[in-house]
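What follows is a structure written as structure tokens; I'll ask about it next.
Here the complex is missing a single protein chain, while all its other protein chains stay put.
Up next is subunit A:
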């Protein structure tokens, strides 16, 4: 665990920038964003290196999944809370964005109603439900993208952590939470479009959602959101609060005994994570063009956890790698042989668990350590009890 306690920079938000791993991560991310943009814009369409709008859109989707995986890794890797319901926060953020996009359609819908979305006209509703008000304003909708999942996490987390529900039990009730929300959102009476969800979006803050430029813009915005989310999470885990989280994960009673109000720390990190998941959902929806209750499905939430496990828990960058790898594989597999996808996912999970128990990120660390050990063993006076970390620190 590279939690550098005695680092030179001391302001918590800028601390990640002095970390090697964060520098590398941000460098790779910025280079990837620049490369995709370049290949999309500057390379002519008939060149084999050209990246089409469809692919840019697909990458944007992966990046929003990556942000979601970072949010899950924050609570699972560092706080030890295995949330099997983070899809719920993702979906709620997505719905907040979807409601805004629905209101942006205005009178261009099939029924031409300037205020009511099509599905409400279809259900013979004559006015907007109270919770749809305000979503015609971008600032309000974007605030709700963070606040709505945050509030749900606050209430849910307050009740769960106050009662000291942890471990498997907590995982089960997070799963129940997302399942209950799925059933609720399936109902037409809820006012969120029932099982069809929200779709047929036209534009976002004045930009046409079907134009290539907007798609590229959304892709880049998602990349920036991922970078900022990553830095925020890194800042949290390298702060003293991050170390309290790890302490809570490993010995909750002991942490409480040291005088920390453990349930408040859990709640804080859980809410931050839920808000990041909501943001990921909000960036996902305009790129895929639809949000429906299937995002609440328990299977999806479990899949997110698999991404994190495959990438490597408690590293944050591992979560990003896992999310992108698995979803890329999913795209390929469901294209080539759709029926085999779940078997492939299962096989991947088994292989990684057996051969890479610490995920793909564990592989990086292994090579890093081997390199370090090689330099250490060349020193004949080396104390077997102290590792070279001592010298480099």
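In the analysis below, a contact is a pair of C-beta atoms (placed from the backbone, for glycine too) under 8 Å apart; a residue touches a chain by one contact, two chains touch by 3 or more; residues count from 1.
Here is the rule we go by: contacts and distances are computed from a predicted model.
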(message) Tell me the UniProt protein name of the chain this structure doesn't show, selecting from "ATP synthase subunit a", "Urea ABC transporter ATP-binding protein UrtD", "Sarcosine oxidase subunit alpha" or "Heme exporter protein C".
(response) "Urea ABC transporter ATP-binding protein UrtD"
(request) Would you indicate which residue among A:158, A:207, A:260 or A:333 is in contact with the undisplayed chain? (result) A:260
(request) Identify the residue among A:50, A:202, A:243 or A:330 that touches the chain left out of the display. (result) A:243
(message) Using the touch definition from the top, which of A:251, A:299, A:332 or A:351 touches the missing chain?
(response) A:251
(request) Just the residue numbers, please: which parts of subunit A touch the chain that's not shown? (result) 1, 3, 5-7, 10-12, 236, 239-241, 243-244, 246-247, 249-251, 253-255, 257-261, 264-265, 268, 383, 385-387, 389-390, 393
